[in-house]
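First comes the structure, then the notes that go with it.
Note that this complex is displayed minus one protein chain, with the remaining chains in position.
Up next, chain A:
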Amino acid sequence: MQSRRATFRSRWLPYVLLAPQLLVTFVFFLWPAGQAVRQSFLREDPFGLSTRFVGLDNYTRLLQDPGYLNSFQVTLVFSVSVAALSIGLALLLAVSADRVIRGHRSYTTLLVWPYAVAPAVAGVLWWFMFNPTIGILPYLLDGLGYDWNDRLKAGDAMILVVLASAWKQVSYNFLFFLAGLQAIPQSLREAAAIDGAGPVKRFVTIVFPLLSPTTFFLLVVNVTYTMFETFAVIDATTGGGPAQATNILVYKVYQDGFIGLNLGSSAAQSVVLMGIVMALTFIQFRFIERRVQY
């Protein structure tokens, strides 16, 4: 497939055809990224009236900043929890949906709905339900003797943002798992059933291993999601609090850069994030992309 080369009469035509795409890439990706890298070596006042080159100072300061190290830790806990919860739940739902014979379609459609909800709206919904003053869940939890307060308790706040973020991502994972499940030949499962394997045994030894490429793919996608796209959820629910307990890396970039106007540090943080994305993309293409079944 790849070896068949297209031939162009003019030497310039291929470049002209590529130009729009390259231009978009340059203007919207390479240029801003380059700006961020440049800015990360500078210390500048917000108005850009005085600029100094400070070398790696912004980076060394970051590494010495307990707030930044805390943010790394928070991001790790948050990403792993969201990925585990949303993948686990989605798998459970997909396996159940796969077995449903009647109403299979409406069941599937309903499960996909949350994906259409904007992250900020999802955040506000969960914030309402868990609001210590007006929410329904703290009221119910109070009846069980638990004093829910995501305004003050770091653990409660983390649970809240994990739930809101995972809830949104379950739909996406569900679709991939369902497609993965339907791609597994029925004959394999039937053969195992004839050999006397029960539903649990069949899932553990046949279905789950065959789903592993999907699971790996979802893992990478989910981690990327939790690191970059959950900004709106955090902003709408906890705002990174209490006491930075939910201040994930991408939210800190925003806080320091846009609220705090500390451009150098914010740029250095973006560059670190860029590095993480590149690493994740590399892992995905190098190890997973080839084996995944869509």
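Criterion: a residue touches a chain if its C-beta (ideal position, glycine included) is under 8 Å from a C-beta of that chain, and two chains touch if they have at least 3 such contacts; residues count from 1.
Operating definition for what follows: contacts and distances are computed from a predicted model.
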* Among "Carbohydrate ABC transporter membrane protein 1, CUT1 family", "sn-glycerol-3-phosphate-binding periplasmic protein UgpB", "diguanylate cyclase" or "Urease accessory protein UreG", the UniProt name of the subunit that does not appear here -> "sn-glycerol-3-phosphate-binding periplasmic protein UgpB"
* Touching residue (missing chain; options A:77, A:154 or A:192) -> A:154
* Structure fact -> Of A:40, A:262 or A:284, the residue touching the omitted chain is A:262
* Asked: Taking the full complex into account, what residues of chain A touch the chain not shown?
  -> 43-50, 131-134, 151-154, 239, 241-244, 255-256, 258-262
